[in-house]
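Reading through the structure tokens given below for one structure.
Of the protein chains in this complex, all but one are displayed in their positions.
Our next item is chain A:
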Amino acid sequence: MPARPVPAHRDPIRPGAATPIVISIDGDPVSGVEGQTIAGVVLATGRLAWRRTSVDGRPRGLFCGIGVCFDCIVTVNGERDVRACQRRAGDGDVVESQHDELPEAAR
């Protein structure tokens, strides 16, 4: 099942009108609504992975979704290692995926 926001008119908790926001993800503008986490906005685009592991370059995205695993970290407005699942998206946020190569000595 794809990750997607529930349309407001079908949402059983009957929220008030959503305030749209736009953030940029690796340079692409992406729309969301106020209150969503960055991870929520990214997942709604259909993108499931936005980081690679240092050793094998394997894809990582949202794993625990509750701030424990630190797998979903991104750079937000220049601040690195931000947990996408814990940060509310703010209108105009500049989000960049991040990857740290292993140093030569550790290969």
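Basically, a residue touches a chain if its C-beta (ideal position, glycine included) is under 8 Å from a C-beta of that chain, and two chains touch if they have at least 3 such contacts; residues count from 1.
Just so it is clear, contacts and distances are computed from a predicted model.
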Out of "ABC transporter permease subunit", "3-isopropylmalate dehydratase small subunit", "histidine kinase" or "Glycine/D-amino acid oxidase-like deaminating enzyme", what name does the UniProt record list for the absent chain?
"Glycine/D-amino acid oxidase-like deaminating enzyme"
Chain not shown, touching residues in chain A:
53-55, 70, 73, 80-81, 100, 102-103, 105-106
